[in-house]
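Below are the structure tokens for one structure; questions will follow.
One chain of protein is taken out of this complex; the other chains stay put.
Right after this comes chain A.
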Amino acid sequence: MAAFLPTLVKASYFLAALLFILGLKRMSSPRTARGGIVWAGAGMLVATLATFFLPGMHNLPLIAAAIALGTLAAWISGKRVAMTAMPQMVALYNGMGGGSAAAIGAGELLKFGAGEAASTTQLVLGVVGALIGAVSFSGSLIAFAKLQGWMDRRFVFAGQRFVNALVFLAALAAGAALVAGRLEVGVVIAFFALALAFGVMMTLPIGGADMPVVISMYNAFTGLAVAFEGFVLQNEAMIIAGMVVGAAGTLLTQLMAKAMNRSLANVLFGNFGAARGEAQAITGAQKPVEAADAAVMMAYAERVAIVPGYGMAVAQAQHKIWEFARLLIERGVKVRFAIHPVAGRMPGHMNVLLAEAGVPYDLIADMDDINPEFPATDVALVIGANDVVNPVAKTDPTSPIYGMPILDVASAKNVIVIKRGKGTGFAGIENALFYADNTRMLYGDGQAAAAELVAALKALDGGH
């Protein structure tokens, strides 16, 4: 059928592929990023409309209805979701894409079974694409459920890896049977059931902290599945767009894993936090500070670095913190926000949360830029961040986070940590920073503490 695609539809697919690549390219700079998504969106619109005019298409009202339903549901949920919940929404939409690719694979395999001609390459890529798509679908849904808090963080049992490997091999065997020509409905169903089960089982043992890497990996998976099913359908736009995302997603996954000091294999098969020996004892005591004193320290400082973590976003404190930062800037203090690559729940998530509060992106510094500046920084204000500022990552080889790149907050002249209580971070590791001589602890809820800082600063101004 594909050989008879009219030139116009082919041209629109070409245009769509071009717009996708240009759009992604524009998204690589903060200045042009907004335009980038609009360009890519235009490409999607053109390709979707053109597809209605393909010759030999039936079920047009049904297609329109399905598009309307899917678009409406996703549009409304996408508009309503809070910025803190962005990672799981990406997982959800990504899972939908994987499911769609798997559905295409299922439909084509059934058609091949009913006697439609297919080359061996089409058959193989159709099966592989369906396998990857189905794994991405069920795996992404589990990732969504975990980040949404619907599911216990981890699910582990003895011999899990062995069972998972068995399920995967069984799925491969069913796929091989399909390629070998046993295109019966029963085999197709068994193949998809096994693939979906594998996606679930592979994601269950992975902890919440590692989820961003997994979501990014499934994003790349869906891209590949789309490219392979695009080959089966002889659809150039799907091949190009899918492959571009597959490659980009793979790179992004590597970058994230690297920022967390984990290999991908370690994320997928390792047990985070498995003890490597007795942790070095941390000596000293946590020294508390009052909000008023902390505010004065920063008001008369020359340079202040604010180090936000996911805890700040959970407490919805970013607006108050930005208000505080603006008051400092008005007093002539040089304020910068220092962001760890994995602050928040995925790389760049914290930037989104700060942007939502109105923080301009040129006040936000990456880890590599700000780390050399900490020794010249008078006060580092840590709010809701823990593991990413823990010096143990550099000093204690027995620590699970040993070797992870951290923000070098401890080298600032003074450190103020806003923290709810004395507990440990997401990874459950004691933080040596909290016991350091130059560290003062400001206990309290993030938003309340930030509000106290703002009030203290205003009182200071009013007094003069």
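As a working rule, a residue touches a chain if its C-beta (ideal position, glycine included) is under 8 Å from a C-beta of that chain, and two chains touch if they have at least 3 such contacts; residues count from 1.
We adopt the following convention: contacts and distances are computed from a predicted model.
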Point to revise | UniProt protein name of the chain not shown, from "proton-translocating NAD(P)(+) transhydrogenase", "ABC transporter permease", "UDP:flavonoid glycosyltransferase YjiC, YdhE family" or "ATP-binding cassette domain-containing protein" | key: "proton-translocating NAD(P)(+) transhydrogenase"
Check your understanding: Which one touches the absent chain: A:M211, A:V267 or A:I339?
Key -> A:I339
Practice item. Out of A:G181, A:P360, A:P375 or A:P397, point to the residue that touches the absent chain in the complete complex. Key: A:P360
Study note, to complete from the structure: The one residue from A:G78, A:G149, A:P288 or A:P375 touching the chain left out of view is A:G78
**Study point:** Footprint left on chain A by the chain that the document does not show
**Key:** 1-3, 13, 16, 20-21, 23-25, 27-31, 33-34, 36-38, 40-41, 44, 47-48, 51-52, 54, 56-60, 62-63, 66-75, 77-79, 81, 83, 86-87, 89-90, 92-94, 96-97, 99-101, 103-104, 106-108, 110-111, 114, 119, 121, 185, 215-216, 219, 222-223, 225-227, 229-231, 233-252, 255-256, 339, 341, 344, 346-349, 351-352, 355-356, 358, 360-364, 366
